[in-house]
Structures are given as structure tokens and as C-alpha cells.
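Shown here: the complex without one of its protein chains, the others still in place.
For reference, chains read A, B and C in written order, and residue numbers begin at 1 within each chain.
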Amino acid sequence: MKKFNIAMIGAGFMGKAHSLSYAGMPMFFWPAPGIPYRKTIVDVTEELAKEAAQRFGYENYTSDWRKVVEDPSIDIIDIVTPNDSHAEIAIAAAKAGKHIICEKPLARNAEEAKKMWDAVREAGVKHMVAFNYRRTPAVALAKKYIEEGRIGKILNFRGTYLQDWSADPNSPLSWRFQKKVAGSGALGDIGTHVIDFARYLVGEISEVMAITKTWVPERPIQTSGVDKLGTVKGESDAPKGVVDVDDEFSTLLKFENGAIGSIEATRNAWGRNNFLTFEIHGEKGSLYFNYERRDELQVCFADDPSDSKGFRTVYTGPAHPYGEGLWPIPALGIGYGETKIIEIYDFLKSIVEDTEVSPNFYDGYRIAVICDAILESAEKGVWVNLD
Amino acid sequence: MKKFNIAMIGAGFMGKAHSLSYAGMPMFFWPAPGIPYRKTIVDVTEELAKEAAQRFGYENYTSDWRKVVEDPSIDIIDIVTPNDSHAEIAIAAAKAGKHIICEKPLARNAEEAKKMWDAVREAGVKHMVAFNYRRTPAVALAKKYIEEGRIGKILNFRGTYLQDWSADPNSPLSWRFQKKVAGSGALGDIGTHVIDFARYLVGEISEVMAITKTWVPERPIQTSGVDKLGTVKGESDAPKGVVDVDDEFSTLLKFENGAIGSIEATRNAWGRNNFLTFEIHGEKGSLYFNYERRDELQVCFADDPSDSKGFRTVYTGPAHPYGEGLWPIPALGIGYGETKIIEIYDFLKSIVEDTEVSPNFYDGYRIAVICDAILESAEKGVWVNLD
Amino acid sequence: MKKFNIAMIGAGFMGKAHSLSYAGMPMFFWPAPGIPYRKTIVDVTEELAKEAAQRFGYENYTSDWRKVVEDPSIDIIDIVTPNDSHAEIAIAAAKAGKHIICEKPLARNAEEAKKMWDAVREAGVKHMVAFNYRRTPAVALAKKYIEEGRIGKILNFRGTYLQDWSADPNSPLSWRFQKKVAGSGALGDIGTHVIDFARYLVGEISEVMAITKTWVPERPIQTSGVDKLGTVKGESDAPKGVVDVDDEFSTLLKFENGAIGSIEATRNAWGRNNFLTFEIHGEKGSLYFNYERRDELQVCFADDPSDSKGFRTVYTGPAHPYGEGLWPIPALGIGYGETKIIEIYDFLKSIVEDTEVSPNFYDGYRIAVICDAILESAEKGVWVNLD
Partner (left out) sequence: MKKFNIAMIGAGFMGKAHSLSYAGMPMFFWPAPGIPYRKTIVDVTEELAKEAAQRFGYENYTSDWRKVVEDPSIDIIDIVTPNDSHAEIAIAAAKAGKHIICEKPLARNAEEAKKMWDAVREAGVKHMVAFNYRRTPAVALAKKYIEEGRIGKILNFRGTYLQDWSADPNSPLSWRFQKKVAGSGALGDIGTHVIDFARYLVGEISEVMAITKTWVPERPIQTSGVDKLGTVKGESDAPKGVVDVDDEFSTLLKFENGAIGSIEATRNAWGRNNFLTFEIHGEKGSLYFNYERRDELQVCFADDPSDSKGFRTVYTGPAHPYGEGLWPIPALGIGYGETKIIEIYDFLKSIVEDTEVSPNFYDGYRIAVICDAILESAEKGVWVNLD
């Protein structure tokens, strides 16, 4: 069984999630496509990197990602840094012939993303962008139903991603509120997950029309480097800095196949935590998914008898996608960790089997194009075509 | 206690609902503002009208609505006919000095609605348009919270009205699919309820941007005159006629007060029956309502302690709007009938107390303006301003 | 169409509900089995009775129920008084040859109930006990599924009825807390509805084992005669009187057909309003119902494909029991009123067609036997056999 040496660039929340997935993947999917080995982890200082190595189980550590990218013993570069460094790292890694998995959004804008997509294509390496939510078994089940024609031709897609961690105006000005680091706000941070759902489940988007809003125009400047989601007590006396990204966007969509849709995302929705949902209406049925209750997919089939028609709440388990590798009965519990474990499983499989995995850098690039179009539409007040 | 002689014009589903409300209102709200007396009912033939009188408890019946409108003994004209006759009846009734309650949508378009609004204003009679859903106690509770500032300044409104009774392409071509009778499709039939929510809860809409879709371009012609919602077995061999209204629309909104919003309505959503919902995000809280579970309002308050913050499911009862008149404990059950009973209560109160009730013909007219703008936006692909 | 002259004995919350049902029934079920005519209403004083007549739409009024029972023009006696007068009125009415509908519980204990059942049987009149909740369309749908064998042989029944209106110890000592008037507490008041469900859906109960609890041993004495559910502000300084009935009971059941079960009912469950539920497991499927969301029945069929098995949420409408008479699409809204309208429909039909309606006084008597057994079991700590 092939061993893959992993280098993790970054050691925050996503470093944790990805490290768990490397440790856990073969425990779930066995025989595994390969055994990931946590070789090297990179953080901003040697000290932090050293601690991260101990915490996340890596053999080596460093604060110099460039050295790692050049290290011939490394097979896979895993990029979990803030958005503004994705392109530079990924392009360097591609040139060094490494397979790459990169956190979302792929880049700050389509131009950057295009360069990344060009780089991996030219290098012939495998590449993935970590829109992990589509690997929730219930989402994969939705895809299966659609591919099997069980809800017929799709008419409408409605997606939302609602959070409340920045609804408090005293929530700090982390990099996620700064355009030069993040590229955009709720759009890139969470909206891209819904756009990924839309393309995955319905198809390519042809036109967008959008509104964006920045509800909190300035926030307390964050002194520590850590990405603190949510209110940080005591920081409200800090001097304030400008928020130059969207807190919320709302968009209408047209798909190439004739379906219509809408997407809304905000980080200012009190009471919504990780409310990533979609509802899809087809000619023969409907689907509903809410990640907050991610073990469940709701499906209604039009051809059920009239006296017993209605949404079924299907709890995913062994009978559903990825079920053979997960837990032995439904509702034992899919957590964030499991979505990441599946992601790494599919990525390693694509390397071993030399196939294309999805979503890859092309998908990440297309999503960046859509994000740019959404911002343009909101600014100009017109439909923007995505040809 | 004043007695009000009622004349009901129409005897279908809405004739039933309104008749129940006249019978039941004083039983619920006591002392009642007045005692409604079911005096005369009108249907398309004398025979049908006679049967309706017996069924719905009216003293007299006729097939000639004009005679009824002129009848000096009648105090209130209740219009529950298809949309294309609302204007003619209402204008005649206004001229005859009758108070008028008219089913929604007020008219087929803004031009018609304007004439109706002009007529009642000039006549000085009381007028109401029957957007009964806003009288669901849970919706009135949402209004109360908003007025008390408990969710703060509103940022976003999202409304949906999803049904599936016309998702089947063999569902018959009733008047609801014919522009000359209905004015529009899902927009006027159900979308107007959501627009009413938006104006009631958030405020006046300033701009709209929309998509409309007709998913089923033709349907079996309906031979009987009855308004059959849903599939009618055996009619699928009937010759087909053209559907010239929308099956679905989706719209972005801007409100005058700076909030944004979106509304979607469709009658082609398998598994959704009467899925009339709104979600509202404010600076200090959020609200969610789903009419399918209409005894409940969900509310999240931002200032709840961090260890016990989340949406509360409030079942309406004696402690909530209209609670003094309804059932003695929450969740005994608000049905469609109760919403109509409250509606009639408020209407009669407005007559007795000589106050303006809402929504009235002005509201009905503004909603018609918005509907026209939605259709125009969808056709032209541009934002339409509602000044 | 036959006209039925109704005499209503009592004019409280139940007088309201029943009066609405007489007014509304023919509007819903047409052709109606008969036209109920609100002839006479009885309350404790002439003044109250006069007001009730105006409010609830009765031609006559009186404070003397005996006169009414003897009135030859009356066809049906409707008993909505507190429990301690049911037997006397019903037995007199039976002797006078009246058909009788009586609120639940039928009597304070099995001995009383037996006399009532004997009286109606001897008189040959029609009789019904108003366990209206089983007429919720979703409950009738559960019955239909069971009768059609769609969930197979029943293994387990779990029923609950949870309310919170007496959780506050300052909630007044209404008649519902006094054994000499009510017979028992949560058991008779709400538990009997669940026992009715158990017998209706599963079959006759053979043995019970129970615990009862009185959580609030004394309460402020209520000065007014009105049945005030819930806390009444300002009454907490009133002198207190003893509660001599159960606030809560919990019971295990054995059914004659081999199924097992459990029932819990309490009026001290904060946050539960009218939480009347059942869950039934059969060899081929399961059912779940919660009256707080009474438009819905949840059903799971074992033979669904493994990739799409799960509880279906069925909203009742035209395709379900009583659907032809109710509202034209599902989720327009079943309220308390509708359950009572259906009840009166079935009762009048039984009179016109000379059939037995269920639940009748025999059922009411059997339920009283079960209640007595529950109290006996709780006192003695042993299983009580119901032969």
C-alpha cells in the first residue's frame, strides 16, 4: 500500500481538520487507496510550527513553506492558509510536481484562480479544492438521486448559507473582512460552498444577478494573528478598521440547462450557525438538505401514492454513498471530521487511480469567475453573463 | 350590538371560508364589534345559489350580483369571485355605499386596482383585501416583536410560497392559469401573500428584479366551472389549452429602509403544500415562520446569554396577538378558519370604530404595482423602480 | 334535508367549540347528513345564558337544563359541563329519548360511566363521547394505514399528552384539580385522549401498571366560576386549597393482541402546550403523530428501497380521510375547530344512517375502567388486569 508524505501549509482550524482526516482516513476506508503520512507542517514561526507538529502529529516542522514545497520527499501539499497565499504556494507546488489540495476559495479572484488552474494543468499534478460539504453523504445522496433521474429534470435550486458569528459589530476585523487577504466576504468564505452545490447538483451557471451588503462598515482591529470567528470579549475597545468586503449577498441564477435559482449567504443571521441548505424542485420530485442536520436528506417523489406522499427524511448510512466506509448504522453521526476524511479518501484515490477528482482547480476557477460576476452584477445592477 | 347584513358574491372555497368566519367570529371575539348576519349569497345560477344559501346559512340567494349590490338592506359586500370580476363588483358596491371585503389579489393589474382604490376612497366606505395569512397569530406576533424593536433594524427578508398542486402537467387549466381571468399565475395567486408579508413586516419595497417561468406550457382544458386545485383524474385526455401565466417567480428586493430581500413562489414544488414562509434577520435577532406549522413562530434574540442562545419555538396562545379571543391554551390549533375569523373581526371593528383597517384597497393596489413591476423586470431583465 | 334541534348544556370553552361545529359542519360536508339548528343553550344563570345565546347563535336560553332535556322540540343534547354533572344530565336526556353527545371524560369513574352507558343503550338513542382528537385527519389516516396492514402487526404504542398550563404553582385551583368534580387530574382531563388513541389504533388494553404524582399539593382557590386554564395574575394571594388529583401519570400497558405500550400525561411540562403524540412500531412500518403539528402524519414503510427509506411527512388533504369535506389543498390548516366539525358530522351521520358511531358511551365507559385501573395500580404498585 502506497505511503503518501503530506506537507501541511498552515496550522489553524483547517490544519486541525485536515490532519484528523489524514490520521483517520484509512481507519474508515479500508483497504485505503494509500496511507497518508504526516511528514511536515508549516506555521508562521518556528515555535508555532513546532507546537503544531506535536499537536497534529507531524514528523517535521518549519516556518518556511518554500523549503517544504521543494522537498523531494513530499508527495502532497495541503494548503490551509488565508486566501492571499493560495496562489503563490500552489503555483510553486505545481512547478515542483506536487499533488495539491487547497482550501476554498481557491483564490481571491478569477485571475488568480486561472493562474493556479493553468499551473496544475501544465504540471500534470492532481489537484483538488476543499469544498468538503459536497462530500457530506446526504449531499452525495442527492447527487445520486439526480443522476438516476429520480426527481426528473431540475426546475429550481435555492441555496442558503447563513451564519451569525459576525452579526455582532464587535466581532473583530479578522482577515476574513479584508479584501486584500480574503478577496471577498461572505461570498468567498461561505457563498462559494453553495455555488459549488449548485454546479455539482444542477449544472453550469450561465447568468447571475446580485445584491451585496456590508452591514457592519468597520470593526475592532484584531491584534492577534489567530482567526477568531465570533465575538472576542474585551476587544471592543480596540481601534476600528474598515470592512471592505460583503457581509451578505443575494443572487438570482440562470443555469445553462434552463433551471433557475437563487443563493443567499450572510454571516449576520442571528440564530443560524452553519445553516447551509439547498432545496431543489424537479419535474418528478424535490430535495431538501440542511447541513445543521447533516445526517439527513429530505426527498419527495412525485410518483408516491397520493395517500402517502411527502418528504422522506432519509438518514444516511451503509446504504448510501460512502456508507461502506463510515459508521455501521445511520445517525451514529456524521461530523465535520467525516466530511474531511471522505475528501482525502477521494483525493488519494484520484492520485492512485490517475483520475480527475472533483471539485478540482478548474471548478475552483469557475467558482471564482462566478464570484467576480456576482460582485460585478451587484455593483452595476445588471445581469452578468458567464460565458 | 349592531347587526351587519352580509352579501357574499361567490360560493366556492372562499365562500365557505368567509361564511364560516361570519358564523364563528362572535363566538371567538366577545363582545363582538357587531353581529354579522348572512343575508344573501350569489352564485352563477339560481340553482347553485339556492344550494349555497342552504349550505352556508344565508337567508336569500340570487344569481344577479348587481341586484344585491343595490339592495339597501346590505351593509357589507364580500367578493370571493375569480379575479376578473373584482373590479366591476367592487366599484359598483362602492358607488352603492357598501363596505367591501375583497379576496386577493385585489385585481388583475395595477390599473384595475387603482380604479378600485379610487372608488372606495371617493365613496368613503370601509375596504379590506383578504390577505388573511398576516392574521395568523404567529405572524401578528412577528409584527409585534418588530414594532417593539426586539430584533432591531431589519437587514434581510426572505419569503417563499411553495405549493405542488399544479406540478402535475395533467392538472387542469383552471382560471388560475389564464391571464385574462387571473392577471398572473403564482405571482398573483400566492406570491401576493408574501409581498403582503414583506410590506407588513419590513416596509415599502423600492425596487424589484425578477425571473418568471412557465414550466408547463399547456394543460388539459377544464370542462366544469369549479375551481379544481390539484390533479383531476380522468381529465388528462382533454384537449389542451395554453398557460399564459407564470408557474413560478423569483425576485430580489430592495426596501425603502435599506433592507434587502428575496421572494420565491411556485406551484410546482413537489412535497410543499402550503409552504408560506419568511425569515427575517435584524441587527438584534431573527424570525422564522412557516405557515405549514402555523401555531409556531421561531425567534432568536441576540442578547440571550451565549450558553442558551438559539431560536425559540413560541406556540401562540392567550399571551399573543388575538389570544384573548381564540383558544384557551397554545397549540389547541389555529386552522385556516381561525385566520379568516380574525380577519372579519378586524374588518367589522374598523367599521364600528371608523378606523382604517390594513391591508386595505390601497395595500392591494400597491401590491398590484409590485406585481406589474415583477413581470416587467422579468421580461426586460432589469431592476424596476417602484416610485 | 333533516333539521336537528340542538340543546347545548354549558357555555364555556367547549360550548364555543361545539357551537362553531354546528354552524360550520354543513359548510364543510355537503350534502350534509342533516342541518343542525342551534335551538337552546343553558348556562348557570339566566343572564349568562342570555349572553351565550347571543354569542353562540342560539334561539333560546335558560338556566334550567332539566327543562331543556324534557323539551320535545330538542333532538340532540350536547353536554359540555364539568365532569360531575355528565351522568345526571345524560341519564335524564337518555330517558327523554334524546341523542347525546357528551364531552370527555364521560364520567368521574367507571361506575358513573357504566350507568350512562346502560341508560343510552336502554333508551336506544345515539350517543357519542367527544374524544375529538382522533378525528384529526392525520390520526384517521394512521388508522387507515393500520387497517390496510401497511405497517403490519403492531408491536409497540407510545403515547404522551404534555401540557404546561398548570406547571405554575400559582395557577388556580379550578374544578380540574378537585376530585369530587373532575374525578381525576391529568388522567381524566388529557390522559383519556391518549387512551382513546391506544384503543382506536391498537386495540383493547388488557393490563396496566402506573405511577401517579401530584407535584403541586395546593393551589390558590379560584373565586370566579370560569374555567381558567393557565396562570391568572393576581390570584396568587388567594387562600390555598388542596389538590386531590394527579398532576401527572405514567403507565405501562399490555394489549390483548400482544402489543405493549406506555402512556404519559402531565400538565406540568414547561414548553409543551398541547403535545399529544403517539409513536407506533409495527412489523412493517412505523407511525408518528404530534397534535402540535396536526396537519402532519409521519410514516415509515419497511419495504421502501434501502437508499430512500425514512419517515415520510404526509400533510393531510383531499387525498386523506375527511379530505373531501375540508380544505382544497393540504396544510391550508386544520385547527381545533375542524376536529369538532368532523366529530359532529360523524355523529349526525350515525343518527341519520342509524349506525353506531365511535367513540360512544361504551368506549367512554371502557376508558373510565382503564382510568380506575391506573389509579388502583398506582396506589397498590401492582399490575391491574382489565377483564
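One rule holds for everything that comes next: a residue touches a chain if its C-beta (ideal position, glycine included) is under 8 Å from a C-beta of that chain, and two chains touch if they have at least 3 such contacts.
Bear in mind the structure is a predicted one, so any value in this text is a computation, not a measurement.
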Among C:49, C:139 or C:300, the residue in touch with the chain that has been omitted: C:300
Residue in contact with the excluded chain [from C:50, C:179 or C:213]: C:213
Touch criterion as defined above, residue of C:35, C:181 or C:260 at the omitted chain: C:260
Touch list for chain C against the chain that is not drawn: 151, 155-156, 158, 160, 162, 167-168, 209-211, 213, 215, 248, 250-252, 254, 260-262, 264, 266, 268-272, 279, 281-286, 298, 300-302, 309-311, 381-383
Positions on chain B contacted by the hidden chain, ascending: 141, 144-145, 150, 296, 299, 301, 304, 306-315, 319-320
Interface with the undisplayed chain - residues on chain A: 1, 13, 16, 19-20, 23-24, 26-28, 30, 32, 35, 54-57, 163, 165, 227, 229-230, 273-275, 291-296, 315, 317-318, 327-339
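Heads up, the rule we're going with is that only the chains that are shown with their structure count from here on.
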Separation of chain A from chain B, taking each centre as the mean of its C-alpha atoms, in whole Å: 41
Inter-centroid spacing, chain C versus chain A (mean Cα positions, whole Å): 53
CA centroid of chain B to CA centroid of chain C, Å: 33
Where chain C touches two or more other chains, by residue: 296, 315
